[in-house]
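Before anything else, here's the structure in question.
Moving on to subunit A:
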Amino acid sequence: MSALRPYFALMRRDFKLALRRRAELLMPLAFAVLVILLFSIALGGSATRLAPVAAPVIWVTVLLAGFLSLESMFRPDVEDGTLDQWLAGPVSIIGLMVSKALAHWLLFGLGLTAATPVLAMLLKLPVELLPMLLLALAIGSFGATQIGLIAAALTARLRRSGILLAIIVLPLYLPLLIFGSGAVDAVRLGDSPRAALLLLAAQTLLLTTLAAPAAAAGLRIGSDNPP
Partner candidate 1 sequence: MNPLLRWFHQLGSPPYFHAFATRWMPLAGYCALALTALGLYLGFVVAPADYLQGESYRIIFIHVPSAWMSMFIYALMALNGAIALVWRIKLSEILFLCCAPIGAMFTAVTLITGMLWGKPTWGTYWAWDARLTSELVLLFLYFGVIGLASAYEDSRQGARAAAVLALVGVVNLPIIHFSVKWWNTLHQGDTVKLIGKSSIHPSMLWPLLIMATAAKLYFVFALLLRARGMLLEQERAKHWVKESLGSRP
Partner candidate 2 sequence: MLDWLEMQGHWGYISASLIVTALLIAADLIPPWLRERRLRAEIRARLRRGQG
């Protein structure tokens, strides 16, 4: 267990920091509610028009809200020199990336998923779709966090990354969105969501193995310690 200590320490630190900056933690949630509000207003607010688009709109909203938290993933670590300490230190960067992604997903991915019942209520999502939506979001947001980890690492040392981050991340979200909202759609149509859900999980698994090494390689770029 002692070999894993630095990785748990990093997770603990990230939790502590996030809980100390509660406003930053709640911002994505507020953003998600705002987007839902705008959609409901634009669509006229009646349940007959909202219910059919509720699940896809929630999917897009959660992906966008999670995306907002990416810019601050490595920014503080770059600014106070923590990142260079990691790169110079003996601890595996790939392992640190895994714990970073895990902490980020627990804070933002699961956080947003937990808030989904409220979003679903606002959008008049049919109740029988909610369990599948929650399951798909929990899996899909993990995959989205992995994509976000890569993009955040590649743009960590840039002064401004907002729109660039969007262009990098959003096209890669596409398969997650397709399988994720496909699973909910299957339940709505009375089909089996098995295929979509398994494909979503497979995609997330692949991204998980890919993300940590890619992010580690990305963070080394521009440092004084090339591999």
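A word on the picks: all candidates are chains of the complex that A comes from, given by their letters.
As a convention for this text, a residue touches a chain if its C-beta (ideal position, glycine included) is under 8 Å from a C-beta of that chain, and two chains touch if they have at least 3 such contacts; residues count from 1.
What you see is a predicted model, and the numbers here were worked out from it, not measured in a lab.
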Which one touches subunit A in this complex, out of 1 or 2? 1
Note which residues of subunit A are touching candidate 1 in the complex, please. 150-151, 154-155, 158, 161, 164, 167-168, 170-172, 174-175, 178-179, 182, 185, 199, 203, 206, 210, 214, 217-218, 221-222
